[in-house]
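A single protein chain has been omitted from the complex, and every remaining protein chain is retained in its original position.
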Amino acid sequence: MSKRKIINDAVHGFITIPNDFLYEVLQHRFVQRLNRVKQLGVSSMVYPSATHTRFQHSLGAMFLTSEAVKELRLKGHDITDDEADAVMAAILLHDIGHCPYSHVLENTIIKGVSHEQITDLLLRKMSDEMGGRLDMAIAIFRNKYHKKFLHQLVSSQLDMDRFDYLMRDSFFTGVVEGTIGAARIIKMLDIDDDRLVVEQKGMLSVENYLIARRFMYWQVYFHKTSIAAEIMLKNILKRAKSLVAGGENLFASPSLLYFLRNNIDQTNFATNDDSIGHFVNIDDSDIVSAIKVWASHHDTVLALLSDDFTNRQLFKTLLIKEPADKEQLIGMAADKERDIVATLGIDPADGHYFSTYQSVKNDTYNFKNNKIMVRHSDGTVSDLSASSSILTPESLHHDARRNYLCYYKIKY
Amino acid sequence: MSKRKIINDAVHGFITIPNDFLYEVLQHRFVQRLNRVKQLGVSSMVYPSATHTRFQHSLGAMFLTSEAVKELRLKGHDITDDEADAVMAAILLHDIGHCPYSHVLENTIIKGVSHEQITDLLLRKMSDEMGGRLDMAIAIFRNKYHKKFLHQLVSSQLDMDRFDYLMRDSFFTGVVEGTIGAARIIKMLDIDDDRLVVEQKGMLSVENYLIARRFMYWQVYFHKTSIAAEIMLKNILKRAKSLVAGGENLFASPSLLYFLRNNIDQTNFATNDDSIGHFVNIDDSDIVSAIKVWASHHDTVLALLSDDFTNRQLFKTLLIKEPADKEQLIGMAADKERDIVATLGIDPADGHYFSTYQSVKNDTYNFKNNKIMVRHSDGTVSDLSASSSILTPESLHHDARRNYLCYYKIKY
Amino acid sequence: MSKRKIINDAVHGFITIPNDFLYEVLQHRFVQRLNRVKQLGVSSMVYPSATHTRFQHSLGAMFLTSEAVKELRLKGHDITDDEADAVMAAILLHDIGHCPYSHVLENTIIKGVSHEQITDLLLRKMSDEMGGRLDMAIAIFRNKYHKKFLHQLVSSQLDMDRFDYLMRDSFFTGVVEGTIGAARIIKMLDIDDDRLVVEQKGMLSVENYLIARRFMYWQVYFHKTSIAAEIMLKNILKRAKSLVAGGENLFASPSLLYFLRNNIDQTNFATNDDSIGHFVNIDDSDIVSAIKVWASHHDTVLALLSDDFTNRQLFKTLLIKEPADKEQLIGMAADKERDIVATLGIDPADGHYFSTYQSVKNDTYNFKNNKIMVRHSDGTVSDLSASSSILTPESLHHDARRNYLCYYKIKY
Partner (left out) sequence: MSKRKIINDAVHGFITIPNDFLYEVLQHRFVQRLNRVKQLGVSSMVYPSATHTRFQHSLGAMFLTSEAVKELRLKGHDITDDEADAVMAAILLHDIGHCPYSHVLENTIIKGVSHEQITDLLLRKMSDEMGGRLDMAIAIFRNKYHKKFLHQLVSSQLDMDRFDYLMRDSFFTGVVEGTIGAARIIKMLDIDDDRLVVEQKGMLSVENYLIARRFMYWQVYFHKTSIAAEIMLKNILKRAKSLVAGGENLFASPSLLYFLRNNIDQTNFATNDDSIGHFVNIDDSDIVSAIKVWASHHDTVLALLSDDFTNRQLFKTLLIKEPADKEQLIGMAADKERDIVATLGIDPADGHYFSTYQSVKNDTYNFKNNKIMVRHSDGTVSDLSASSSILTPESLHHDARRNYLCYYKIKY
């Protein structure tokens, strides 16, 4: 390696980039873009310190993967240097298909294309540029590589992605309840029949990690004020797109404009280089910068939402716990809508921009797919939920869903 | 106050002793003794950094209590300065009745007297010395004070004792899974009908705290190697006591000797000043120092156990999960005993010193007494378990008990 | 207060907004804008976790100020509730005049107007909006308030601004050497003759803080790669401004365009509401978003610099320690320039955009103004440097300055 690179990370301390290949991946413009995409999108409106980026997270996940590889090798499992590089590249790249503000944009300006699909396209493009040197990483990413456990390090209920994001999100939000024992779980990892397993001694740490993750979902990811901010952002982009479709002129960077003007779906992406080109040009700054300008637009709906979003005058949110009557929720939202339309003097057809309900689901543990496997002291392997007392389908079912009623707060 | 005292604490940072009264309490020899009693007894044989003391813990619990008082006052509840001092003194003193190695000694050299009873005696003595200035603290401690919530800060399922010990034990063992959101829970405390309640927004933090506590029980307090060390310590003291009863001469500090020579029960303690006088003279050092000397005693049983304990040659422990057949356990212990007796060439009647089984119970949440009360957004108050999905009697029942078979490891 | 606000902060834990007045200040759009301005500008290109904002920092500085006020009151100094609110508002607002990328923009698109002057203008505007309720805060900010020590909490060599930024920058960069004992220094603060003084017992902590600050300057603020990124950013904006002056069309948000098109100086700002209006509209996103677009501009200079900046292809930097020959540095820069011009085939007159030198100065301690005063055990007060052995003019002089030669790295 020309020169060993060491990067300071607030969460893991010093992270060493082990070789030139991984440094080249890290320096690629697709990865560098993640420096401009916040990991938690609008959450910094609730947790002001949570401005950390997908770049840091990817780097941290690479670090944890290198720790896991070290551990598995110590336990006698064969992982070649190429495989180690490939799995580290795979995790470093696992987020490159993310839009800024992730699922908000995926559901508005980019429709019907998931970030997984985009990641896939971008990976192929990168590997081509790099003379095929990412092919093994891609195979691992797509779970086409014959050593299946490598894929599980990148994507499963015990993957290094989740470990890093929980550690990082807990650290940057200041929500200590999200603390997890990732180091202990990694020490307890092993491979059985080509699957990742956790030694029984680590089972409590796994339970603790799943409970911490559940906590972070309710306290941070699904915080009611974040939900409100996300709904506002979604409605702003919907309105913008509809205005552009109606021939209105809107300020936006060329790449953002491309997605406002065109209805981009999976086919476009796969066949049209422009889509990809513009996609990798967009980051948080395009959205934030445009919305500030839209706050002065002559369209009341767009201007009001944009100004309020920018200045943190967020929708009010009511939490409605399960079981909730869907009809009743729709009714409540409609009531609010009527009041708001009257107060703001807007077209009743636009009322839906100001009142809505949203339902979220917190999957603490997926009992069906890709289960977490525990190896007992007698050598047998079984699903976590077969041994855990607190993570049973019953115990986790009843508070898995929450409903939020979100609406514009009328200022008198 | 003559001079404000500020003490550096590794867990909470700077702790200010708010006035001369509390400084006098802190400086009392009964409290200073706790500097010589490790919080976790033998656990530092498993977690070498866990050498923290009951003194630090009491100081930390006082700090958290002052935070809780501040919070409750901000919410409009009347707590006079005298009450604040009294509740802080009460928590500062809550551990003064603890023997070194706590329940091990409570069950060997001091029989039938609990640390609560001793604390009670000592508190009375201290208050007499101090001209009755601890009377309100004692009333709070005994739950005789009319504001019942003050007692709950000192002793309940949400008390400041537990908050501090979890934070501290997690910090010093290095077991991050024990991290709890004490600061958040304290912010969410309120009083309803003279009881402590937690606002619903804090319920997840309470669940998280109970799960963290359950984790610490299995991973630290009931760690199988700690269980082994405790059993050895218990057997050493039993043997020492039986040798002294048989007229043997044993090295020990005069105060330790007093308890080895006499059968001290509750009546002694209450009526005999010597008992109390010797009790407050004993700390970890008397035990550790004597056992080292006993390692060279001519009694094989005492010498063997003492030497192995001192040099960390601990019993082997087998974990037997529930449901366990008690008869079978007794049988297994007896089998081991026979082998050991034969190998060591000791009197079969002494075999029980080298093989035993022990059963422990992990009460994550007590559903019956002193429940944790949650106040919902509609103002109603209900028991935590009525709202929690993961803390149900069912979910917590089946792994609440573990059985350990502990026995001398024959060296060949 | 309608509802007490508590904000989670990664550095200080829970921060309570003490009343409605301060919450109103915090929610003001001038303060909310700081959520979109990174504290360390381009430093996150070197320290990827350092994406924290001026908003968090202002909030943290307010918290430390509240701690200092509490301490000074405990020591018997009279600080009225209004004064406490005012000094907390003053520190909360101390950064509102900052451009994104601070001094880079202050020296390019906004010339001759310092952030202090802009803060002053914005404060006046805010206080007018709020019916004069910020007047006392402004007086403290401008050091016009009769209790001079309050100004020192906001701005001096021991102010809460510096304490928070060091703690925060150290925390988010992961550079532990920047750790300071702010809590101890605050405990040691007192007032003597209307000046802040530190008790002698705290002097070592102050020395330690100044050495940590010196460390952060060299390791973070003046990191050679950050210097390179700043020079590139400065040259990009200079080029953009010159192109706009030449009639070129450039993509930019309207507010950024305003500053590219007009030569705004102090007079404009004071007399023209547009300037202020556009100023408070600009944040990091306008700069980042525009530069990405400029990467495809037909002007080679602008495009090259913008593309490289966006994709972290930064200038190479040579550190030249003192004493350095200025003529020699200019010569070295010119040599590099010639090579680059030839390689890129650009107009030699534009060579200066690609090679320059920069000199920086690290003022560990200012011996002349606003000295740090230490109160000795005998009650006398003297300047820190009179007692410190390591912070003498001699010791700090010789490495106070560094020179960097920065130039475009030719890719072959």
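First chain written, first letter: the chains are A, B and C, and each begins at residue 1.
Going forward, a residue touches a chain if its C-beta (ideal position, glycine included) is under 8 Å from a C-beta of that chain, and two chains touch if they have at least 3 such contacts.
Values in this document were obtained by computation on a predicted structure and should not be read as measured data.
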Candidate in contact with the missing chain, chosen from B:Arg4, B:Arg261, B:Lys292 or B:Lys316: B:Lys292
Hidden-chain contact residue, picked from the options A:His98, A:Arg168 or A:Arg184: A:Arg184
Full-complex contact with the absent chain, from B:Asn281, B:Asn362 or B:Ser387: B:Asn281
Touch criterion as defined above, residue of B:Thr53, B:Ser102 or B:Asn403 at the omitted chain: B:Thr53
Residues in chain B touching the chain absent from view: 7-11, 13-14, 27, 29, 32, 35-36, 38, 44-45, 47-53, 55-56, 59, 171-175, 251, 253-255, 281, 283-290, 292-293, 310-312
Chain A residues that touch the omitted chain in the full complex: 4, 6, 13-14, 74, 183-184, 187
Residues of chain C (touch criterion as defined above) contacting the omitted chain: 175-177, 179-181, 183-184, 204-205, 207-208, 211-212, 215, 218-219, 319, 377, 389-392, 394-399
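What we mean here is this: only the chains that are shown with their structure count from here on.
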Chain separated most widely from chain A, comparing mean CA positions: B
Distance from chain C to chain A - Cα centre to Cα centre, in angstrom: 32
Centre-of-Cα separation between chain C and chain B, whole angstrom: 50
Residue list for chain C, restricted to those that touch at least two other chains: 13-14
